[in-house]
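Sharing a structure below in structure tokens format, with a few things to ask.
Here the complex is missing a single protein chain, while all its other protein chains stay put.
So that you can tell them apart, the chains are marked A and B in the order they are listed, and the count of residues begins at 1 in each.
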Amino acid sequence: MEKLTFRHATKKPLAGAKAQAITGVVASGNLEVLLERALPPDACTVEIETPINGYGDVWEAVVADFVARAQPGGIRITINDGGARPDTVSLRLLQGARLMEV
Amino acid sequence: MSGWRRERAARDARIEAGRAHAAGKVVAAASVVDLLEAILRPGDRVCLEGDNQKQADCLARGLSQCDPARVHDLHMVQSGIVLPEHLDIFEQGIAKRLDYSYSGPQGARIARMLYGGQIALGAVHTYLELFARYFIDLTPNVALIAGVSADREGNLYTGPNTEDTPTVVEATAFKNGVVVAQVNEIVDRVPRVDIPGDRIDFVVEADKPFYVEPLFTRDPAAMTETQILMAMMAIKGIYAEYGIRRLNHGIGFGTAAIELLLPTYAERLGLKGKIATHWALNPHPTLIPAIESGWVSQVHCFGSEVGMDRYIRERPDVFFTGADGSLRSNRAFCQTAGLYACDLFIGSTLQIDLSGHSSTVTQSRVAGFGGAPNMGSDPHGRRHPSDTWMKAGREALVTGDPALMRGRKLVVQIVETFGEKLVPTFVEKLDALELARKLKLELAPVMVYADDVTHIVTEEGIANLLLCRDADEREQAIRGVAGYTEVGRGRDRAMVERLRARGIVRRPEDLGIEPLDADRSLLAAKSIKDLVHWSGGLYEPPAKFRNW
């Protein structure tokens, strides 16, 4: 298992007031994403546990694009990965952000 | 004897030898080995019918049991290398040379045998190309074919999976060759005559029905949100924009998703009757909802599909059927139709390089080509216009006299940026080149050449290569839809944004598509059972696809 952590500064807090949300399932080619409103509004962290080693660069790029797009300020994101492809990761992150915004 | 009839005399001698093991034309399954040893000569060119689907498996088993001291050094000329026996005969010394088209299930073994030198390879062809060579320089001496039933005169009913049979028989029977047909049963009267009896020399009543692979069934239950998103983009960004009515779909979940979105998503876009009306296509079960919703005018088929026979019988307005009611397929005609009469081919591939060349070959698998290079090419012999074809031609035209402009066939690759096990689809260099180097092939096994590809659809967007004006733009357009692969991450972001402004790269949001809306609820059928319901119970899926 490889553990990765990314910290980003954000310009604004993620909209909505929901304290936490979870989306996805740990299954082959899938992942679960837990989002918690647990950080100062100008920060976002993403912690990942993945069974597939050596894709740190890809995770970094996917997370950076997500943060730039969704501006998830104040959110601690934790991911249990089941070997998902990057497009699935992006989709789950966006789904998670949407769940927090309602 | 005249010097002009040596082939004919040889043929007569083979048939004479074979008759010793037959009652008239009819041969018992137990006598197949004797028959084959009697009619085959060392070095013969043999077509052991291995189609995309239908397999002359009884004859294949017989051939693999022949004595290599009597039957050896055969030159196999058949479209499909599908059954283990198709390669066993090379290990046994019965066969030596091979010219073929497709080897899906045997792709890994054929690669090992090529590396090991057990097979002397002529070439890997497209279907039409191999069929063409049957009439020029690869004419079979003996054809071993498969049908559903025959009468004692040899009149043959191929069943819905006619596939390659008429082509193989045409080339063999009319050029002094011997034709042996295995059939599931011998009947007094065949339901329809697909091959007249005077072209069939021997009929073998097989010990069990010939094997057919359900190659074109994609279970909607396995379809992902990503594939649905790509299908939405293809429909809105390509089918609708070019008004594509005449088309061919390759196999894959991306294309199957398009079929399942026609009666739902495409219907909501008001596209019914405007797109996807005339098809060159195997009878995909996933097309059933579109057919039942009145989208489809007609479908001509390369072959059939397991479980679709009853459905097809009840939809003769849509499918080509015989007087008996069952499907008449024909691979050679349908390939020609797909090449000349369709405005779009859309299919999947395993690797795409920075120019847009694509291949399904990896270093450990030689899957062959099948029909995709024919479907996925711009036919320079085409002379009839259509709005779609002309629009594509206008987009591609860079220089020259507009009055001399011709159209372009749309050739679309629909791929996810990563395949199984996170293997990237986009690569700097195709594995096919390395394979060609190792095997000393003159021609690298490229499925679709870059100059034929017009669009690439991925989950990240659509790249319109017609609008690219130089190699640099083309490379960045491809990188611009290559997602998080190394190729994708190596993009020039500013240039990709400029291409996006020109509509060369289009993102889901540029097409008015919200990726989070790509949901399985959009599928007209979410399971095989749903397809059965759509068909009114006429579709009878094979056991491995059932969960009820």
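The rule is short, and it goes like this: a contact is a pair of C-beta atoms (placed from the backbone, for glycine too) under 8 Å apart; a residue touches a chain by one contact, two chains touch by 3 or more.
Going forward, contacts and distances are computed from a predicted model.
According to its UniProt record, the chain left out of view corresponds to "Biotin-independent malonate decarboxylase subunit beta" among "Nitrogenase iron-molybdenum cofactor biosynthesis protein NifN", "Sugar ABC transporter permease YjfF", "Biotin-independent malonate decarboxylase subunit beta" or "Fumarate reductase cytochrome b subunit". Even with one chain removed from view, chain B keeps its contact list with that chain: residues 221, 225, 519-521, 526-527, 529, 532-533, 537, 543-548.
Within chain A, the residues in touch with the undisplayed chain are 1, 20, 22-27, 30, 32, 34, 36, 49-51, 78, 80-83, 95, 99.
Here is the rule we go by: only the chains that are shown with their structure count from here on.
Each chain gets a centre from the mean of its Cα atoms; for chain A and chain B, those two points are 41 Å apart. For chain B in complex with chain A, the residues that touch the partner chain are 224-226, 416-418, 421-422, 459-460, 483-484, 489, 515-516. Remark: chain A residues 52, 55, 57-58, 61-62, 83, 85-88, 91, 94-95, 98 touch chain B in the complex.
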